[in-house]
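Yeah, one chain of the complex is gone here, protein chain that is, but the others are all in their spots.
Then we have chain A:
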Amino acid sequence: MLLASACMPLSTLRLLAALSALAAVVGGPPGAIAQEPKAETGEPPPGSPTAQQPAAMPGSETHVAFIYRPIPAPSSYDAEAEPEDLGVAGARMAVKDNNTTGRFTKQTYSLDEVALEEGRNAVDAAKELAGKGVKYFVVALPAAEVLAVADALKGDGVAVFNVGSPDDSLRGAECRANVFHVIPSRAMQTDAIAQYMTLMRWRKVFLIVGPSDRDKAYAEAMKNSAKKFGLKITAEKPWTFGPLMKARGDTPTRAEAMVFTRGLDYDLAVVADEEQDWGEYVPYRTVDPRPVAGTAGLVATTWHPTLETWGAAQAQNRFRRLSGRLMRPLDYQAWAGVRSVGEAGTQKKTTDAATLVPYFTEPGFGLPAYKGVSLSFRPWDHQLRQPIIVVQPKAMVSVAPEQGFIHQRTPLDTLGVDQPETTCKLK
C-alpha cells in the first residue's frame, strides 16, 4: 500500500475492488509477465516490470524539476491575461499521468516546482536541485537561461527539457548534448505556415517585423522557410508604430499604420511580434484585403482549445478538471516534457538517468502526445519532431506536415532544420 500513499490521493481509491486490485498490482505475481524484444530496435522487452523491478521505497520517487518565471499579476482587467499557473499546470498533470501508469510499473514521480522570483538566478535553483540528486529539469525560460542552466549542469548526467524557447540557435550553433527541445523551433513554426501557404497556392509574403530580437529571429525563420518552400518575400517593413495592440476602442485608428500596407503586392501578411504588442492590430487594417499569419491571425502552434482529435479531447477535459481553465500551448509543452521522462521510464523499466538520457534520442523512444503519431527527438539537434497545428483564433485550420510533403525518413522531418543542414555539434 505504500504506493497508494506515495503517489495518489486516497480519495481516488474507491469501493471494495480498488484496494484489493491495487494490492494485487503492487504485490504482483512474480515472473508472470514479459514481452518479446522489440523487433525494430533489438531493445530488451519493455514488459511490465513487476518481476524485475525492486519495489519502490518511500522517498525513491523520481523527481522532475519544473523551473519557470511566474507571470506578473495582470492589471485589474485584462481579457487576455496569462494564467499564473501557465506551464506548471501542464507539468502537474503529466506527473499525475506518470504516477497513474507508475502504479503498474512501480515508479513514482514527484514535481519540484521552482517559481523564480525577480532577481533569483535559474542556475542557482537548478544547481541546488541537482545537488539533491534531481536528474530531470523541465524549464520554461528564455534561451539564455536555458543555456546557462544546461552548462551549469554539464557532466551531472541530467536531461534539461526546453519547453519555452523556440530559438533556432539552441538547435544550431548553441546546441547542447544535455538539452532536449520540446517546443518546436521557430524554423518548424514558420515551415508549417509556409507549407500551408504552398497548399493554398499563396506565393507572396509581406513580412512585418517588430523591434525586438525575438521578432527579428522570427522574421529570419520566415525568410528561410520561404526559400525552402519556394515562396517569395515581396515586401518587408519594420513595425514602427508602437504597441498598438493595447489600443482601446476610443483610440483613434492610426492612419499611418493603415497606409503603410499600401501599394504592395502580396498574398499573405506575416507579422513577427512574439511579444504580442501589435500583431493583432494588423488583421482587418491592411489597405488591400489580405489574410494575416505569423504570431497573430493564422498561427503555428502545439495546442489549441479546439484540438480534439487523436484523443486530445480527453487531455483537454483532464486538464480543465485539474486546473479549472483551458490548456494552453506552454501547458502542453510542459506536459510533454514531463511525460517524456515517464514514457521513457515505462519503456526502459527504470528511471535511472544513465539509462534514460541516452534513450531519449534512440529509435525505440516514442511519445504518444495527442498528435496522431508518435513523437521522437531528432538525434542531430535533440528537437522533438512533431506535427504542428495551424490555427485561427477559434478554429483549427490545418495540420503540418501537409499532405504531399514527403521525406525519406518521416514527413515530420519536412518541418525544421534537417540533418544535412544542421549546424549543431552536440557537446
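As a convention for this text, contacts are C-beta pairs under 8 Å (C-beta built on N, C-alpha and C of every residue); 3 or more make two chains touch, one makes a residue touch a chain; residues count from 1.
Assume contacts and distances are computed from a predicted model.
Colleague: Out of "Hydrazine synthase subunit beta", "Chemotaxis protein CheW", "Spore germination protein KC" or "Branched-chain amino acid ABC transporter permease", what name does the UniProt record list for the absent chain?
Modeller: Protein name of the absent chain (UniProt record): "Hydrazine synthase subunit beta".
Colleague: So which of A:T261, A:T346 or A:Q383 would be touching the chain we can't see?
Modeller: Per the contact definition at the top, the residue touching the missing chain is A:T346.
Colleague: Using the touch definition from the top, which of A:Q314, A:T355 or A:T423 touches the missing chain?
Modeller: A:Q314
Colleague: Pick from A:A152, A:L264 or A:V373: which residue touches the chain that isn't shown?
Modeller: A:V373
Colleague: In the complete complex, the non-displayed chain touches which residues of chain A?
Modeller: 12-18, 20-25, 29, 32-36, 39, 45-48, 50, 97, 100-101, 103-104, 311, 314, 317-318, 321, 346-347, 366, 368, 372-374, 410-412
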